[in-house]
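The structure's right below; bear with me while I get my questions together.
Only a single protein chain was left out; the remaining protein chains are all shown in position.
Take a look at chain A:
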Amino acid sequence: MPQPLNYLKETASQTAGPYVHIGLIPAMAGFDIFEKNFSNVLTTPNTEGERITLEGKVLDGTGTPLRDVLLEIWQANAAGRYNHPADRTAGALEQEFRGWGRAGSDFESGLVTFETIKPGAIVDKAGRKCAPHINVWIVARGINIGLNTRLYFSDEEAANAADPVLNLIEQTARRSTLIAKRSDRAGKVVYSFTIHLQGPEETVFFDV
């Protein structure tokens, strides 16, 4: 018997429950408690880059929108740089742009929105250029362990076709489940997405 490695085990995940709003977005639960709240608006007036609205829903196996879901997004700035010391890429850091946002779905419609900027392309460890994307994390009642996925942009066809992660998806038809569709709405750029938790259009989720 060799020496034990003595690594600890990761703490097991549990559902965020139906009342996830209480802790993470208490204003949605119906009360005001924190002086400073986290929000779905990532931009400040000084943020570089193209302003975009992300707008979408998460659907269950019957096609019904989840109305109690919480999404977090994590993204690079317009120069393709994550606001974190482990990002060694060349893009310029913007201190004010955290690159992270949190949103609950509307209790009636299930709509989730973020106000942010379109991220720049990043370069991976192998030196390959990655298509611009936004990382998404999904928790809700009934989701036992948070789901990781990504959103890419419909107007980046060439970059998406070369993206090393999209190209890992063997069933090419499923790649489109990660692509948000661009539209213009009264001068505002909106990217629409639908996340399917199950069914023939099930979104590609990652084991990261």
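As a convention for this text, a residue touches a chain if its C-beta (ideal position, glycine included) is under 8 Å from a C-beta of that chain, and two chains touch if they have at least 3 such contacts; residues count from 1.
Heads up, the rule we're going with is that contacts and distances are computed from a predicted model.
Colleague: Name the chain not shown, per its UniProt record: "Glutamyl-tRNA(Gln) amidotransferase subunit A", "Protocatechuate 3,4-dioxygenase subunit beta", "Sulfide/dihydroorotate dehydrogenase-like FAD/NAD-binding protein" or "Ferredoxin-type protein NapG"?
Modeller: "Protocatechuate 3,4-dioxygenase subunit beta"
Colleague: Could you list which residues of chain A touch the chain missing from the display?
Modeller: So the residues of chain A touching the missing chain come out as 6-24, 26, 29-31, 33-36, 38, 60-62, 64, 66, 68, 72, 74, 76, 82-89, 98-100, 107, 122, 124-125, 130, 133, 135, 137, 139-148, 150, 165, 168-169, 174, 197-198, 202-208.
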